[in-house]
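Selected chains only, in their assembly positions.
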Amino acid sequence: MPKMKAAIFVEPGRIVLEDKPIPDIGPLDALVRITTTTICGTDIHILKGEYPVAKGLTIGHEPVGVIEKLGTAVTGFSEGQRVIAGAITPSGTSNACLCGFCSQDGPGTRHGWKPMGGWRFGNTIDGCQAEYVRVPDAMANLAPVPDGLSDEQVLMCPDIMSTGFSGAERGQIKIGDTVAVFAQGPIGLCATAGARLLGASTIIAVDRLPDRLAMSRRLGADHVVDGGKVDPVDEIMRLTDGRGVDVAIEALGTQATFESCLKVLRPGGTLSSLGVYSTDLKIPLGAFAAGLGDHTIVTSLCPGGKERMRRLMEIVSSERVDLGPLVTHRFKLDDIEQAYDLFAHQRDGVLKVAITP
Amino acid sequence: MPKMKAAIFVEPGRIVLEDKPIPDIGPLDALVRITTTTICGTDIHILKGEYPVAKGLTIGHEPVGVIEKLGTAVTGFSEGQRVIAGAITPSGTSNACLCGFCSQDGPGTRHGWKPMGGWRFGNTIDGCQAEYVRVPDAMANLAPVPDGLSDEQVLMCPDIMSTGFSGAERGQIKIGDTVAVFAQGPIGLCATAGARLLGASTIIAVDRLPDRLAMSRRLGADHVVDGGKVDPVDEIMRLTDGRGVDVAIEALGTQATFESCLKVLRPGGTLSSLGVYSTDLKIPLGAFAAGLGDHTIVTSLCPGGKERMRRLMEIVSSERVDLGPLVTHRFKLDDIEQAYDLFAHQRDGVLKVAITP
Amino acid sequence: MPKMKAAIFVEPGRIVLEDKPIPDIGPLDALVRITTTTICGTDIHILKGEYPVAKGLTIGHEPVGVIEKLGTAVTGFSEGQRVIAGAITPSGTSNACLCGFCSQDGPGTRHGWKPMGGWRFGNTIDGCQAEYVRVPDAMANLAPVPDGLSDEQVLMCPDIMSTGFSGAERGQIKIGDTVAVFAQGPIGLCATAGARLLGASTIIAVDRLPDRLAMSRRLGADHVVDGGKVDPVDEIMRLTDGRGVDVAIEALGTQATFESCLKVLRPGGTLSSLGVYSTDLKIPLGAFAAGLGDHTIVTSLCPGGKERMRRLMEIVSSERVDLGPLVTHRFKLDDIEQAYDLFAHQRDGVLKVAITP
C-alpha cells in the first residue's frame, strides 16, 4: 500500500508529520494530490485539545490540488484538473442541504441534519495537511481553479474567505450600512473585506495588534479601533454619533467581543457571529433592550460546496479583494511542525501560512 | 377644562382610576373616545414597578374607539369614524421607520432611532385606559374598523395579535416547518395561531396550565406539552425524532424558556423571542453548537401602524383566526381596579379582559 | 430481460401501454415499483405533441411506490420502503442546486445549469406510468411515506401540490394579503390552498367551471369569480375597492390570464406565474405602470427533492390541506389509455385520476 506524509493529531499538544497510506476512495469520492494547503485557527484548537478529534486523524481542511483519481460514480470532472474544495464538504443530498443549510449536513442520520455535519476534513475524516486527500461527495465539492490563478491566490477560498464573507452576508449588510468587525485575525479581516464588498459605507475594525489594524485598513476598514488603548464600545458609539452600528460582526469567539457587539448595535441591528466559543455566552439585558429591540443574532459555519468556491474564485479573478498579503509565511509540508509552532504562538506577525508538499 | 376618568400609575402596586383633563391635541394628533380597551401583561409589570413609568401616567396601549377630533394637519379621516390604533404608534417619518423598523422609532433624536421608541401609549405618553386618548401621528396610526366587526373582535389587534403573529413572521416560518411555542398566555396563544397561519405543519405548544393548553389546541397546536409534568425539551426532541424544531418561539420572558428554545432548535433553526426579559440571558454553549450551528435568534417588538392594523382586522373579518374566546372577562372602566386585581393574579382562568368606559 | 408494462409516447396523439424492459439502475439510482401514479396536464401537452419528447419514452412524473432495488452507492434507504419522489429530481450536486435552483439543475453541463434540467421523469428519462421506474440521484430524491398515509393521500405531492404551493410561496404571500388565483384546475386549486396556508386574508379564485369554483371554495377561496359571466379584472377591482391584489397567481398559461394578473395587481404587487405558456407574452404598458410600479413577476418550476416531499407529506399528515377530493377517478394501469382519454377531454368533472399497476 503506497504511503504519503500527513500531519496527524497524536494527543493534545502534538500534531506530527507521519507516514500514512494514501487514501482509498469510494464511488462518490475523488483523490486529490495536494499542492498547497494551510493551517487554520481551528487546527490550533485541535492541537491544544480544545476541540476533540480522533487520535491519528490527519488535520487540515483547506485543500488546493490536482485530481489524482475519481470515484466510479463521479462524472463531470477529469483527472489532472486543478481544483479546490471547501473546508465544508456537503453531500448535496441530505435534507439539510436540500433545505439550504449545507454546513449542517447529516446524510448519515435518520433525519438528514447534523450540527456542523458538513465539516468533515480534519474533523470526522482525514484532512488535507498531507500529500493526498480523499474528497467526499466529489461532484458537489470539487471546484476547478480558473486558469491564471495561483495556488496561493485561491488558498483562502476554502475557509477564511468563505467564513469571513458569510459574516457579512448573514448580517444582511445593505448599501449605506455602518458595520463594526470585532477582531482582525484572518477571519475578521475577511469579514471586513466582505462588508466592503456588500456596500457598507462605514466599516469600523477593532483589534489590539497594530499590524492587523493596518491590514484591516488595506482590506476596507474606514476606522480602526485599538481595543488595547480605548474602550471599543465607547469609541464606536462616539463614531456613530450615539446611534450604534447596523451590523456587528464577531470574529474571535469570546464573551467580551460578543457582548461588545450587542452593546454597539442599534435597535433592529444584527449581530453576525463567526467565532468559535468555548463557554456559555451571556446576553446583557440592557444591550438586548429586554428582548424588545428587534435585534437579530446569527451564527454561521463556513459555507462550502463547489458553487460557493466558484464564486469566491471569481471574486479573486476579478480582483475585487486581494487576500494575497494574508499569506505571510511559507513552509514545506516536511516542516509543518515548525509552521504549527509559529502559527500557534502568533509569532512574527503571522497571519496565514502556505504549506506545500 | 373638561375631565375624564383614567387609570393612572400612582406608585408600584397602585394603579387607580382618577379624574384627569381630556387631552389636548396637536396638529398631527387625533383625539379618540375609547369604547373598549384591555389590560396587557406589560401593564402588570408597570403595576408591580418592574417596568418604570412616570407617576401620574395613564396606562394602557390597546385602544378601540371613535374619532372625536382631528389635528389641524390630519387628512384622510373623519370625526365619528370607528378606529383602532396599534400599541406601537410609529411616526412613519423617522429614519428607523423609513428603514423598516417602526417600533424602534426615534423622531425626536438626532439620528432617528430610539430603542422601543414607537411604544408611546401608557409608556412615554398617556395611554388608553381612559375615556379619551390622544393618538400621536394620527395619519400613520388610525385604522378604520371594517363594518361588521365588534369592538371585542378587534380588541386583540393593537397588541397581542400583532405581537404573537410577529413571533411567527420573524421566525420566517415556512410551509412544512415544525414549530414549538413556549408559554401559552395571550401572546403565546397568538404566536401559536400565527404559526398555524403561516403553514407550519407541526406546532407544539408548551405551558403548565391545562386551560391554556386546551386553548392552544383550539388555536392551532398539534401537540401540547405540559411543562409541569414532563421535561419539555425531552418531549419535543422525542416528538421530532431527535431532530428538533425549525422555529422555537419564546413567549414568556424567562431564562428557562429562552434556553429551552435553543435546546430544541435544529441546526440552522430560528429562535423567535417575544418575551420581555428582566435578567441577563445565558446562551448554553452546547445548544448553540459553539457558535457554529447556523442558528438565528430574533426579537420583536409589536409591529404597529395603520397598515398592520388593517391587515390584522382583515384576518379577523375573513375568520382565519378566532381570538374571541381569549376575552374571558368584562369590566366597566369604573371597575378597572378590580380588573387589574383579577388579571394580575391570573385568577378564574382569565386570559384577557374587555374594559368599557 | 424481465418486462413490465409502461405508457409510452408513440407519436402526437398516441400514448399507448406497451411492454418494455424493467429499467437497469446505476450506482446512484433506485428502482421503484410503482403502486400509484397519475396523469398531469403536462402529459396531455406531450400527448398532443405540444411539448416534444422522444418517441418510445415512458411518460409520467408522479410516482408513489416501493423501493425494489438500490444502486451500489446509495445509502440511507432500504429495499421495501414506501416512497415517493418529486416530479423534479434534482441531483443535489450541480451548481444550480447548490445555488438553490434545483429545478434548473444541469449536472451534465459545463456550468451546472440547464433550463428545467431537474425535470427528468417522462421528459428526458423514462417516467413512472409503468410498473417500475428508475429514480436518478436516489439519495436526493427518495422520500419515505409516513406511516398511516395512503398512496392517494400523497399522490399530489410530487407535482401539483409542490407546484401550486410554490405559486403562493414565490409570491411571498404575507399575513393579511389579498390574493387572486387565475384558473382552478389542479395546479390552481393547489395554489389557492397554498395561499390559504400562508396567511392570505382574502383569496379570490377565478375559473369558468362551477365544479372547480366550488372546489376552490372548499380549498380556501373567499370569493369565486366566474370568468364566463363577469369580467374578472373588473370584479376583482370591485372586490378590492379599487386597490387591486397584493399577489396574483397565474395557473393556466395563457396571455389572457397573464395579462389579467397584471391588471389586478396593486403597485408593488407580485405576479406569481405557474402556467406553461405556448406563445410569447405581452405586458400591457398601463398595467405595468410603464415600468415604474415596483412590480415583480416570478415564474416557478415545481420544486422537487426529498426534503420538499417530506414537508408536503407533513402537511398532509397534519391535515392542513385535504387534497383527497381532487382524485375524482381511478384506473388500473392496464386501462391508462382510457384514463388519458377522459383526462385529455376533461370529461365527467375529472380533476385528477389515480392509476394503479
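Note that the chains are named A, B and C in the order they appear, and that numbering of residues resets to 1 at the start of each chain.
The rule is short, and it goes like this: a contact is a pair of C-beta atoms (placed from the backbone, for glycine too) under 8 Å apart; a residue touches a chain by one contact, two chains touch by 3 or more.
Everything numeric here is computed off the predicted structure, so don't read it as measured data.
Student: Count every copy of the one sequence in the whole complex, not only the 3 placed here.
Tutor: Taking the 3 displayed chains as part of the assembly, the whole thing totals 4 copies.
As a convention for this text, only the chains that are shown with their structure count from here on.
Student: Can you work out the whole-Å distance between the CA centroids of chain B and chain C?
Tutor: Measuring from centre to centre gives 39 Å for this pair.
Student: Give the residues of chain C touching no fewer than two other chains, as numbers and ranges.
Tutor: 310
Student: Quick check on the complex: what are the chain A residues that touch chain B?
Tutor: 96, 99-101, 103-104, 110-111, 113-117, 119, 241-244, 253, 266-268, 273-285, 288-301
Student: Going by the contact rule at the top, pick out the chain A residues touching chain C in the complex.
Tutor: 26-28, 72-73, 75-76, 90-93, 95, 97-100, 102, 107-108, 112, 137, 139-140, 305-308, 310
Student: Please output the residues of chain C touching chain B within their complex, sorted ascending.
Tutor: It is residues 165, 169, 174-178, 194, 197-199, 201-202, 222, 310-312, 314-315, 317-318, 320 of chain C that touch chain B.
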